[in-house]
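So the structure is just underneath, and the comments pick up after that.
Taken from a larger complex, these chains appear in their original positions, while the remainder are omitted.
Chain lettering (A and B) follows the sequence in which the chains are written, and residue indices restart at 1 in each chain.
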Amino acid sequence: MQRPSGRKPEQLRPVRLTRNYTRHAEGSVLVEFGDTKVLCTASVADEVPRFLRGQGSGWITAEYGMLPRSTGSRMAREAARGKQGGRTVEIQRLIGRSLRAAVDLELLGENQITLDCDVIQADGGTRTAAITGACVALVDALRFMQREKMIATDPLQNLVAAVSVGIYEGEPVLDLDYPEDSRADTDMNLVMAADGGMIEVQGTAEGAPFTEKQFAQMLALGKSGIDELIELQRKALAK
Amino acid sequence: MQRPSGRKPEQLRPVRLTRNYTRHAEGSVLVEFGDTKVLCTASVADEVPRFLRGQGSGWITAEYGMLPRSTGSRMAREAARGKQGGRTVEIQRLIGRSLRAAVDLELLGENQITLDCDVIQADGGTRTAAITGACVALVDALRFMQREKMIATDPLQNLVAAVSVGIYEGEPVLDLDYPEDSRADTDMNLVMAADGGMIEVQGTAEGAPFTEKQFAQMLALGKSGIDELIELQRKALAK
């Protein structure tokens, strides 16, 4: 088995996390997994959605979008079509859930952080890149809130990162790019915390089902990828 | 640990699969997982969506809805609000993917089967009940197509069933009802084929992350539940 990119099965694409990519947001990170580029901004607001008001707890939510020509052929703009597609909704719910697991929402107080993840260029794995980059933007936003005395204690419990794993030509491979993703039988997205806690496991077989053994292999591969990504997040945040 | 229903951790709720529940659809099954009741209909059409035309392959898709008062407090009707919510979209995509894995789409020819899963009464686990019931409705639709000579060969590869597993008061339990679901830390939905192939694994921690050990326990519990459900599907289809 030869990966189209020549990578080894357990090899991530080159990952870059550029903080302060734009200047208005409380956190703004350009995350690159190879040719996949996602701009993740974190916006702080001092109020929570209606269902949480008066309960002393905060909220983290996410929105996801793709620029129309982030992809090989132009996609219709969701704002022009008048609604977000099913894939968009599914991904932004995943990002929101994943990042809420990173934070103690009670320590966040009655504040909300919105993570906007906009794909500038797509080459597979946009949702896992988005989670990984959004976590860094989130930390910058939490630091902003501490500097501004909006919160007294850091609500961050754990860094959170995500990676995809798949079965490509019968073998488990890490961090699929688009040529792999479009031909893989099975696709798993794994979201984990820095302490090894599992936050989201989504394994999907559109074609042939996968075996338990394959599942275990993918899980192991994914965990090693997460470890690398969290190390890269740490380095980016230390700058 | 005592489950609110008094069930043992590995015990399913009473499951019933009633075929021919309504008379117009090519497959029509009322599935009950305890107090959760979902009407699953399969509708056959002799054309496929545009992206598949002329390729000799079929398609299976699903739609999901909840009657406004299937739940404890009335939910706004999605038709009146003018759009389907994020949860609805996520669930109907899951049902569609799961059932496509049950079928050889090439043998289906250029035909489409739409699975409508409408929740009459909700008590937790509506998506897993929907998949389990929709599979039976799907088989009835495939039998109809064979009787009507729309297809020559049975495209069914495997029965498919789904069940939820969760960590409730620290212990893995099978097939969560609403009182358990609303208090569980972790929720996993497992979709598997009759031959043990895994189709979809979705483990989610909104609260505390889960450990690999818990994940393995949930997986084992889920597999035993799937085996029972597939046996029930077989019995229902043998009638």
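To be clear about the criterion, contacts are C-beta pairs under 8 Å (C-beta built on N, C-alpha and C of every residue); 3 or more make two chains touch, one makes a residue touch a chain.
Worth saying up front: this structure is predicted, and the values here are computed from it rather than measured.
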Open item on the list: How many copies of this one chain make up the entire complex, given that 2 are placed?
Closed with: 6
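Just so we're on the same page, only the chains that are shown with their structure count from here on.
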Open item on the list: For the two copies subunit A and subunit B, what rotation in degrees overlays their C-alpha atoms? Round to the nearest 5.
Closed with: 180
- [ ] Spell out the part of subunit B that touches subunit A in their complex, as residue ranges.
- [x] 83, 86-87, 89-90, 92-93, 97, 100-101, 158, 188, 192-193, 195-212, 215, 219
